[in-house]
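A single protein chain has been omitted; all remaining protein chains appear in their positions.
We call the chains A and B, going by the order they appear; numbering starts again at 1 in every chain.
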Amino acid sequence: MKAKETVQDKKIPLFKKRDFQLLVGTVIFWAIFYTLTKFGMMNLYWMHIINVSLIYVILTTSLNLINGFSGQFSIGHMGFAAVGAYTSATLTTIVWNLPSHGVGPFSLFILSVILGGIAAAFIGFLIGLPTLRLRGDYLAIVTLAFGEIIRVTINSIKFVGGPRGIPGIPRFSSFTVIVIFTFLSIIVLRNIIYSSIGRALLSIREDEVASELVGVHTTYYKVLGFTVGAFFAGIGGALLAHLIQYINPLQFGFMATIYVLIMVYIGGVGSLSGSIVAAIGITFLSEGLRLGLDKLDQVTPFHVGPEWRMVIFSVLLVATMLYKTNGLMGDMEFKVLIPEEEDENAKHGA
Amino acid sequence: MGSIFNLQQIINGIQIGSIYALISIGYTLVYGIIQLINFAHGDFYMVGAYAAYFAVMFSAARKEHPNVLIVLLISMTAGAIVAFLSNRIAYRPLRYKPRLSALITAIGVSMFLEYTSSAIPAIGPSYRAFPQSALIPEHTYKIGHAILSNYQIVNVSVAVVLMVVLTYIVQYTRIGMAMRASAQDKDAARLMGIDIEYIIDFTFIIGGALAGAAGLLTGITYPRINPYMGIIPGLKAFIAAVLGGIGSVPGAMLGSYILGFSEVFGMAINSILGEGIAYAILILVLIFLPQGLLGKKTGEKV
Partner (left out) sequence: MQNTVLKIDHVTHYFGGLRAVSDFNMELPEGAIWGLIGPNGAGKTTIFNLITGVYIPTKGKIYFRQERKGEFYMEDITRYKPHTIVSKGIARTFQNLRIFPNLTVLDNIRIAEHFRVKYSLYDAVMRNKKFKEEEEKIKEEAMNLLKLFNLHSRTYALAKGLPYGELRRLEIARALATHPKLLLLDEPAAGMNPKETQELMDMILWIRKEFNLTIFLIEHHMKFVMGICEHIKVMDFGETIAEGTPQEVSNNPRVIEAYLGRKKYA
């Protein structure tokens, strides 16, 4: 009789445990940039870009849960981010009026972010329930329509500024806050994926009918995946609102969703690692291109507009689809993101 | 304020519906054959509008009076060429890959057309006034309280003529028959000796040409164009196609006019309703009547 194949926790020294490594890695990452900023050695502009890229990590991984892992196709993700952003910013800025209190109580901000996530999850649930029985492209168009409806609705609510949006949001989303939320989002998503729930989602992606016929309540899990994805989109939106300090409905339009979608598909459909890499990589590439194009515009006799950035992204997207349909990382994961007990069962890359 | 259902609204509804119809036919034809929501279809319409714009400006620069029919042909050709190239370069290599990858590619193509247009200095990202009066001088007619312009008459009559021609092609020509056969069953059509890829090319060309024409007609009636003008009408036209039953040409026309009227009347009641009604219709149709008004029901085989 062979010994049990499951990994016993005791046998692994602490420093070799994945969760520990992940935590230490995150803390080191945080410490480096925190110190650099503290001593004025870090350009604040690039620090801002790092913050934005981490928020995109949350948005991208959560969209990947819906589009990559459970095989649905949502293109209304930023609609949920809008719900989160507006809920939390309305609370902090309009209802509690924190800006006038100077910085204001930090715990209220955290509460507003969580409530933003919950509001987004609730809307996600309401939308998911009737629509998730539609397949593939029809679902895409319905989520797009819902995203637009969310935007049009916000546009018409005077209390939250209508098309003018909410200005003067307090800047609560510090680097530290964003790192913590990003870390937690990744851990939670990873834990869901490597569980029976995650496997149910994967089976729906693989073959919905077969999945139902081996006992998976497919509707329930599709709605669950969608709701969890919307929750994190809401968190991401709330953090974004308190980072850029000004939100309006246009920021959460179709094009914003497409931007996240590009990250998901270039990074890898069904790979958290791919989403993380792509969210950070593309945010920086985007900024780099913006600066590069600006320079180019100054040195060339003809006008080089910032639109070329999006031209390059669209070509990247189409090229990815044509030559590497499943994205750069496919469904591979970094080893550190795979729980030990799933090691043999998972596909890992670097 | 008069009644919401007055003559003016009806005129506007017919006119908007005609534009939607021209665009949504392309959606429905392409979807019928390769089950792709061609997100870039609205951009073919934008290309048509710009082609017309440059054609008119070119003649105006040479102090000539542009011929409407020639400008129409130029718009249609431009739309057709862009549609053809999109298919060849981006969609065709993905024919046997999962459907969603083609859909994402379509989003990429759409972005490419929009942003490339706005990046090219000759077009640019901002609005341009369409020189409609250089093409046709405006006349307006009063019918009771309603105002009817000759632009609207041109708009609707060109659209109707094109739809009649299209219906003739689809229903009564060999290639139309091949299109319908391919939409029914690609494999069987192939076995009957139909060159599917040729049919798909042709479908894109027809769809692109109609969208291009719609671009010109929009330019005449709403004389402001920009590179992103295709997004919303493209989406609305798709909704019209779904409402009518995707894959069905008469369905697309019917859906377009219903949508056009709903929007005009919705807008008269409340601007949010006007803006949101198309999306609401889409969601209701997909949830309660997924096959649309004139579409066929399909089920999955187990």
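Following the convention adopted for this analysis, a contact is a pair of C-beta atoms (placed from the backbone, for glycine too) under 8 Å apart; a residue touches a chain by one contact, two chains touch by 3 or more.
Since we're looking at a predicted model, the values are computed, not measured.
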Absent-chain contact - pick from A:Thr131, A:Asn155 or A:Ser203: A:Ser203
Full-complex contact with the absent chain, from A:Met42, A:Leu111, A:Leu126 or A:Val188: A:Val188
Residues belonging to chain A that touch the chain removed from view: 4-6, 188, 191-192, 195-200, 202-203, 206-207, 209-218, 224, 331, 339, 341, 344-345
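Keep this in mind: only the chains that are shown with their structure count from here on.
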Rounded Å distance between chain A and chain B, as computed from the means of their C-alpha atoms: 34
Chain A to chain B touching residues, read off their complex: 73, 75, 130-131, 134, 136-138, 140-142, 144-146, 148-149, 152-153, 155-156, 209, 254, 258, 261, 265, 302-305, 307-311, 313-315, 317-318, 321-322, 325
In the complex, chain B residues that touch chain A: 35-37, 90, 93-94, 97-105, 107-112, 114-116, 118-119, 121, 124-125, 231, 235, 238-239, 242, 272, 275-276, 278-280, 282-283, 286-287, 290, 300, 302
